[in-house]
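Written out below as structure tokens is the structure these notes cover.
Moving on, here comes chain A:
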Amino acid sequence: MNTACSTRLGMGVLILLLAPLGQAAEPDGRAKAGSPPPNTMFARVQGCSTCHGPLGQGTYDDYFPRIASKPPGYLFNQLQNFREGRRSYPPMNYLLAYLNDDYFHEIAKFFSDQRLPFAEPERSKVSPEVLATGERLVREGDAGRQVPACTGCHGAQLTGINPGIPGLIGLHSRYISAQLTEWRAGTRHANGPDCMREVANRLTEEQITAVAAWLATQPAPAVATPAAAGSWATPLPCGSQPQ
Partner candidate 1 sequence: MYNVRRLVLAHFGFAFGAFALALLLGEWQMIVRSPLHAWLDNPEHYYRSVTAHGTVMGYVFPTLIAMGFGYAISVTTLQRDLVGLRTAWIAFWMVVVGTVVAALIVASGHASVLYSFYPPLVGNALYYIGVALIVVGSWVWVALLTINLAAWRKVNPGKKVPFTMYANVAGSYLWGWTAVGVVAEILFQILPVALGFKTTVDAGLARVLFSWTLHAIVYFWLIPAYIAYYTILPRAIGSRLYSDTMGRLAFVLFLVFAMPIGIHHLYDDPMVGSGIKVMHGVFTAMVTVPTLLTIFTITSSAELAARQRGGHGLLGWVKALPWENPVMLGVAFSFVMLGFGGAGGLINMTYQTDSTIHNTQWITGHFHLIFPGAIVIMYFVIAYDLWPALTGRALGSLALVRTQLWLWFVGMMILTIPWHIAGLYGMPRRMAYYDYTNPALAPDAWTVIASVVGGGLAVISGLLLVYILLSSLRRERVAPPAYRFSEALNESPVVPRALNGFAVWLGLMLALTLVNYGFPIWELRKIPTTSVPAVYVGGGQ
Partner candidate 2 sequence: MIRDRSYTLTRTSALAVAASAALCIGASASQQQPASAPSAIPAAQESIEHTVKRGEYLAWAGDCVACHTKHDGQPFAGGFAMPTPFGTLYSTNITPDVQYGIGKWSADDFYNVLHTGHRRDGSFIYPVMPFPAYTRVTRADSDAIFTYLRSLKPIHEPNRENGLRFPYDNRSLLFGWRELFFHEGEYRPDPKHDAEWNRGGYLVEGLGHCGTCHTAINKLGGNEDRKAYAGGLIPMQNWYAPSLTSNKEAGLGEWSLEEIVEFLRAGASQRGAVYGPMSEVVHNSLQYLNDADLHAIAVYLKDLPSRHETPPPGRLPGTAQQSAAMLAQGHAIYSAQCQSCHLANGSGQPPGYPPLAKNQSIEMQSAVNPIRMVLNGGYAPQTETNPRPYGMPPFAQILSDADIAAVVTYIRVSWGNDGQPVTEAEVNALRSAPLLD
């Protein structure tokens, strides 16, 4: 039954590096190591590259979001959420398990500093009516259900605001509807007060589809960087955006 303990406590696995150099190891059995890697953040975040792209610009796969030029505070929160299991995605949970906050700040800063062109917006298959509904929700919200307009927090340009509120441009409809549904189901959390959980719970299934579809079809504005902190106040109190 030690096994259980070992699942966690295991003195585990060593990668031993022996002399890479062509010729046989030197007499004392010691070997010289290869040249050290570039001392850059770029070299350090290659662990993220296969899913988010080498610079966080996203990949062919629309399941993984673009993280380049998202607000640093937002990215830091997500890194933390994944490490703490407040968001569940094993590869992320696993990669971040033994990294600390100070390093997270560096990683978040690195990606938020990337300025890269956005991919072509989605060509949505949903009907014009649905798109129209989506646009209305984004710009005006739904007073009947006390749903604030997305633009209220994420900005008229939908490019988000520093430090904590992400832009909604350049995301895929599937990703957006997934996040809203997660908030509804309670599988995604943000620092309390969790304003997005509030909002997501007020949306209907159809509204989620509409919003996601419309947002995904929006081209990025010329300047797609988050607005400066404090540019506007959010209609709902949000833990991730201290006022």
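Basis for inclusion: all candidates are chains of the complex that A comes from, given by their letters.
The working rule: a residue touches a chain if its C-beta (ideal position, glycine included) is under 8 Å from a C-beta of that chain, and two chains touch if they have at least 3 such contacts; residues count from 1.
Model, not experiment: these values are computed from the prediction.
A.B. asks: In this complex, work out which of 1 or 2 touches chain A.
C.D. replies: Candidate in contact with chain A: 2, the rest do not touch it.
A.B. asks: Given the complex with candidate 2, which residues does chain A contribute to the contact?
C.D. replies: 1-22, 25, 29-31, 33-38, 43-51, 61, 80, 83-86, 90-91, 93-103, 106
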